[in-house]
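Notes follow once the structure below has been shown.
Only one protein chain is missing; all other protein chains are in place.
Right after this comes subunit A.
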Amino acid sequence: MSEELVNQTESLTLDKQTILSSKESFNAKHPLNNQWTLWYTKPQVDKKENWHDLLKPVITFSSVEEFWGIYNSIPQANQLPLKSDYHLFKNGIKPEWEDEKNAKGGKWQYAFTNKREVGSIINDLWLRGLLSVIGETIEDEEEEVNGIVLNIRKQAIRIGIWTKSCDDEKLKVIGERLKKVLRLSDEQKIEFMSHDASTEKNAKPQIVL
């Protein structure tokens, strides 16, 4: 079974052909500012699988129509198995700390710990997050946001926005908007932590909103 899975994941590679290179199939009337790639982290079912085996690009798109076509065809957030992640990143940026566009940045994150409560609204919140990122209303003109991540875990469901820098001023605007997108109350705090700090033990968040 695990071999089958490996074969299936190997087939999930980025197609170099995009809609832009095939004008016949280009139905988009509403192009996005950036091309976006959807990535998926597959839960480990075989101990031999490492992080690179698990993280796979699924598809790249560059129009609103394509976004909806993809969104309607893939499993919803609450249908994903535990230890799965969705990552939607600007094309060319890998959802890893090591990527040079992420290396100096960090992430705004909120963890929904009561899964019974969030189970019914997570699809809506994740969709709102995706729309704010592809529509680029999550920020002004800063070009700070690299992508958005959804983690499905046993203890919590987390949504995070990855940024390319740790500039407090720029980050606060993004953080405040993320709170609105996720419909969080004043008591529900989101935290920003740089990727560098995340590697340290007991690191404190750089900003809390």
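Keep this in mind: a contact is a pair of C-beta atoms (placed from the backbone, for glycine too) under 8 Å apart; a residue touches a chain by one contact, two chains touch by 3 or more; residues count from 1.
Basically, contacts and distances are computed from a predicted model.
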Name of the absent chain as recorded in UniProt (options "Cap-associated protein Caf20p", "Protein ECERIFERUM 7", "Proteasome subunit alpha type" or "Meiosis expressed gene 1 protein homolog"): "Cap-associated protein Caf20p"
Residue touching the undisplayed chain, where the options are A:53, A:96, A:136 or A:196: A:136
Contact partner of the left-out chain, one of A:50, A:72 or A:199: A:72
Missing-chain contacts mapped onto subunit A: 1, 4-5, 8-9, 11-12, 15, 19, 25, 27-33, 40, 42-43, 45, 58-59, 61, 63-75, 79-82, 84, 113-117, 119, 128, 131-132, 134-137, 141, 154-156
